[in-house]
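In this view, the complex is presented without one of its protein chains, the others remaining in place.
When the chains are written out, they are named A, B, C, D and E in that same order, and each has its own residue count from 1.
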Amino acid sequence: MKFIGAKDSGKVVIFGVPYDGTTCFRPGARFAPDGVRFFSENLETYSPALNRDLSSVEFTDAGNLEVSALPEKMVEEVEDFVNRIEIPVMIGGEHSVTYPVVRSLKKSYNNLTIVHFDAHADLRDEYSGTKFSHACVVRRILELGCRIVQVGVRSGTREEFKLIKEHPLIEKVDIKDLPQRLMEEQFVYFTVDIDYFDPAFAPGTGTPEPCGGSPVEFFEILYNLPPVKVVGFDVVEVSPPYDPSGVTRMLAAKIIREMILKFWGGEPC
Amino acid sequence: MKFIGAKDSGKVVIFGVPYDGTTCFRPGARFAPDGVRFFSENLETYSPALNRDLSSVEFTDAGNLEVSALPEKMVEEVEDFVNRIEIPVMIGGEHSVTYPVVRSLKKSYNNLTIVHFDAHADLRDEYSGTKFSHACVVRRILELGCRIVQVGVRSGTREEFKLIKEHPLIEKVDIKDLPQRLMEEQFVYFTVDIDYFDPAFAPGTGTPEPCGGSPVEFFEILYNLPPVKVVGFDVVEVSPPYDPSGVTRMLAAKIIREMILKFWGGEPC
Amino acid sequence: MKFIGAKDSGKVVIFGVPYDGTTCFRPGARFAPDGVRFFSENLETYSPALNRDLSSVEFTDAGNLEVSALPEKMVEEVEDFVNRIEIPVMIGGEHSVTYPVVRSLKKSYNNLTIVHFDAHADLRDEYSGTKFSHACVVRRILELGCRIVQVGVRSGTREEFKLIKEHPLIEKVDIKDLPQRLMEEQFVYFTVDIDYFDPAFAPGTGTPEPCGGSPVEFFEILYNLPPVKVVGFDVVEVSPPYDPSGVTRMLAAKIIREMILKFWGGEPC
Amino acid sequence: MKFIGAKDSGKVVIFGVPYDGTTCFRPGARFAPDGVRFFSENLETYSPALNRDLSSVEFTDAGNLEVSALPEKMVEEVEDFVNRIEIPVMIGGEHSVTYPVVRSLKKSYNNLTIVHFDAHADLRDEYSGTKFSHACVVRRILELGCRIVQVGVRSGTREEFKLIKEHPLIEKVDIKDLPQRLMEEQFVYFTVDIDYFDPAFAPGTGTPEPCGGSPVEFFEILYNLPPVKVVGFDVVEVSPPYDPSGVTRMLAAKIIREMILKFWGGEPC
Amino acid sequence: MKFIGAKDSGKVVIFGVPYDGTTCFRPGARFAPDGVRFFSENLETYSPALNRDLSSVEFTDAGNLEVSALPEKMVEEVEDFVNRIEIPVMIGGEHSVTYPVVRSLKKSYNNLTIVHFDAHADLRDEYSGTKFSHACVVRRILELGCRIVQVGVRSGTREEFKLIKEHPLIEKVDIKDLPQRLMEEQFVYFTVDIDYFDPAFAPGTGTPEPCGGSPVEFFEILYNLPPVKVVGFDVVEVSPPYDPSGVTRMLAAKIIREMILKFWGGEPC
Partner (left out) sequence: MKFIGAKDSGKVVIFGVPYDGTTCFRPGARFAPDGVRFFSENLETYSPALNRDLSSVEFTDAGNLEVSALPEKMVEEVEDFVNRIEIPVMIGGEHSVTYPVVRSLKKSYNNLTIVHFDAHADLRDEYSGTKFSHACVVRRILELGCRIVQVGVRSGTREEFKLIKEHPLIEKVDIKDLPQRLMEEQFVYFTVDIDYFDPAFAPGTGTPEPCGGSPVEFFEILYNLPPVKVVGFDVVEVSPPYDPSGVTRMLAAKIIREMILKFWGGEPC
């Protein structure tokens, strides 16, 4: 099974990381890569909003990475893989899988900004006995020296919210201000935790948090982003066992299609 | 089991067509007629918005049609049935069941306009080896010479969207403009594919497509439609196996109640 | 299992009433108290919106009441319990459990106003052979002489809507007008039937009714309530068997956290 | 929806009692009557084991009784109904619905023996505040003066097992001995709690208890019963919400078909 | 996704036919091929009972056939495919997919015996308006002139059972007698409808029928079959939507592994 429209080769490389080993509440994100691909097959390759078609984009689907149960090893395995490809488009897995992707990209793009869609701050220093927990992923990325632009964060500890206010590299913006905010950025990576969205739109996730964003608004903003250089993106925390109707997987598939078409889709037909 | 408020007779005739034989992704719409009736029993017969009550409307529930597995035969069987009734209110089944209803009505109402609520264009010429696939239903209806007013279509191939733009009989309107658009129509049939709605409101459908309409907006527009002559309507593509909480069936039941009360409900109490 | 942040003692007392004995359609609300507590453990204790934390509030979780199958006995058992505590925060159970709480409070607070969030009027005189049905709960409360402020009611019989219009003690208000409306009230009790919300946000309930409110709006109004004296609240009709993704239980848990913090949470940190 | 093969009239009368108001653990038996009928439609009317066909039996399906939420009232309503029919074949509902059927039959058949298939003794005097709980049903029947033959009971309190040993009217027999045991009985009523069967064969029930009987053995014994006069039977405690694959409903439907054909099926074809 | 142990080439060819277009009750068998492969990945390649390992067998997995919605076309498409391979191992799909495989094989092996494991006779002449329904598949095969050995059939119409008794080419045998019965056969094809098994062991099927066989017995007989020449086999009617725990898919995967190892597995290690 490959993502709809995937070619035999291309510099944009979709891959799955079926990992949820540090999930503290409800595991299941490991089933997301295949689940999202299955639903992608019932999306059209054509986007009416962008008037572009996946059939004219060079991207490939490298399948899933077999990773270890231990987060430290998983991090190395994912980084090794990303070192060898050009533009990563990752389907998680829980959010901990984003760290190795960013660590790899940071070596090529020193001036890297992470746009972080999420309900949760993910800024803890350690959690469940490991520094590589999904709950620590943005803290680790911060330590790499990336700028973080957070969108939709509405849950965290008092300490995490204090850090957001005080740390010079993090900033919380309203989604409406995102296009303006990205005007001057050099290299951008998007990490979309599906629980950014309201649980009404994305029930299939481990830790749903009420009061999130809507897909209509998300796509409108996406279509209006300035022409920054996007070096990759991921969609994480989709959990098929909690997605009985498939609407979350379908949303993830559409996000991937629209982001590929927006960032690397070439001219409208 | 009958739809709530149904009488022993009446010119408005509810019937179910438990058919999903050409469904290409996830079958299940065959269970919709009984599923919607079951939920209708927990709706009130009274509509506070319209201040009307089903108890004062003459409509009946004819049960389900037993149809063949082959789409060509199903089309004939449904058309035969509709030929014998006055005002059809059909609960699908997948969308292919709409074609025979319209073909039957077209014989009585030459100047017929179809209002088509849907996420998908359904304008393919052939699909899965048949011209009577759910994915071809609007194309077939177009060939009958009906005018098509599409609302909510947000998925299709490039060719389908080209056809929408170019064909003189089809037109895509924003739901807000629907009342104005219908001002001058003579005879109107409504076909409501439940995936018109955002999957948040109608997860129980075979092929959910993000970014759809909301029930609040739908009913507001419905209440404000001009007094056109409505010759029937259907609600299709509800799929109980993907509706674990029942909210999609309940929405379908409410659509049916409100449409019956709006179109044939007589004076407010 | 206790609600997150609960202490060993405190005048605010959370308790569950796992009762759904008069439910006419789909039982399951009996599983809500434990279900909501389970999800509360994956909420943070900190509310970024209120900048308050449950760790600084004195409230306790008394567990679940073991109640009889007969509604008359259940009513007595719940009232007996509430007589012995100071500020009740109840997790239902179906809506019938609200009556004994209010009956107990009415003895202490003569001038008591009930804010009733619900899709259904719940104003029948008798239902399924009992006066203590969930469908009669507001009628019974009315008989106690409480003022009722209804928010979100969109389903009922013609008679119920007539009663709302005509009875001097009931009033239906738009949620936007609630802060203004409560300005002058002396003692207020909130009863939140989770089906107040649109089924998109709260699918896990016995009788979902389309076209409800959104959590974003609910919390905004909550945050802006005037400083009335709140003597307790409940969240009822959450039904875990119809909540496969858990989003309804998570919403209920967040409502409880935010209401406790808003009403009894002291100073922001 | 009617049970497969049901006629417009007949002295054998199938009816459903969708009642689970005293269920202490997991409600859902209220959905059994319609659930069993739905599966019956995918059974053949012909029994190869008995070489008989439902098409040659005069039996009818009277639909479901609408009963009150209160067990005392439900008991009266069911008894009233059974008083007016000849041979009751009831689909429960929880086990409490058996008491009114037996109370009605006892008036006609003084010398009545109840064959009770069940995992649980159901011999408590009171439970959840009522004497009409499902957990008390055999105790109530015992008080009517019926003889009880229990098969498969493997769960209960020490007191219940003591009662079984000591009470002159109850007796626990191995299923293999049932044909012999019934040789001399005059009038027999069968009550089959579906949890008699091992949960492997009947998972869809409120309180599954490991180590039950198998359908193969059950039907073999049934086919070999002596020609006693059977005055009715019931199948209770099927719970569709816990029967995701439908195997429990299908088993119940087959039990009903085979029992009707065995007891009142006339000559083999 | 490929079946565990599959090689890049080999004369034994696994393929899936995701077709359930004539299913009259509960569709879903279309999801079986991928579902069985997914579970096969959690089987070992080694069979302790046979002391053989898939790693030493030359077999390949050709993926799924994309077939039309119309049964007539599907039959041609499957036959075309089977004409081009040597030894077919098919994962259905509903049972109608077996006919084209046998029709293709019959051209090479004139003296062909079909061993038919099933709960249902599948001997109707026409069903749901088509002669290629799953309910007619054995009737069609019979018309090809194959000998049919039925095992486990326990449901059908009186006419079907009469046909079994009277037709010279069909025979119903007890599974215990199968090894003896196959002693003299020249070419054998096995078709295993998963509903042969008791629903306890294989709940995930469209039309479960109580009182079926057990896997332990099935495998014991399989291991003891005489060395007949097996020209292919299939496993059909596995329905993932009704298999929430996956036990049916796992059973199907094990049947495929054990049959491949038994028939074409070479010498024990």
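The rule is simple: a contact is a pair of C-beta atoms (placed from the backbone, for glycine too) under 8 Å apart; a residue touches a chain by one contact, two chains touch by 3 or more.
None of the values given here were measured: they were computed from a predicted structure.
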Option touching the unshown chain, where D:Pro27, D:Pro71, D:Gly92 or D:Pro203 are the choices: D:Pro203
Candidate in contact with the missing chain, chosen from A:Thr60, A:Ser133 or A:Gln150: A:Ser133
Subunit E, residues in touch with the chain not shown (by the definition above): 42-44, 46, 48-49, 53, 198, 200-201, 215-216, 219, 244-247, 250-251, 254, 269
Residues of subunit D in contact with the chain not shown: 24-26, 154-158, 161, 198-200, 203-205, 207-211, 242-244
Hidden partner chain, residues of subunit A it touches: 20-24, 27-28, 30, 67-71, 73, 128-130, 133, 241
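In this text, only the chains that are shown with their structure count from here on.
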Contact distance in steps, from subunit A to subunit D: 2
Self-contact between copies subunit D and subunit E, residue sets same or different by half: different
For subunit A paired with subunit B, centre-to-centre distance based on mean C-alpha positions, whole Å: 37
Centre-to-centre distance between subunit E and subunit C (centres being mean Cα positions), rounded to whole Å: 55
Numbers and ranges of subunit D residues touching at least 2 other chains: none
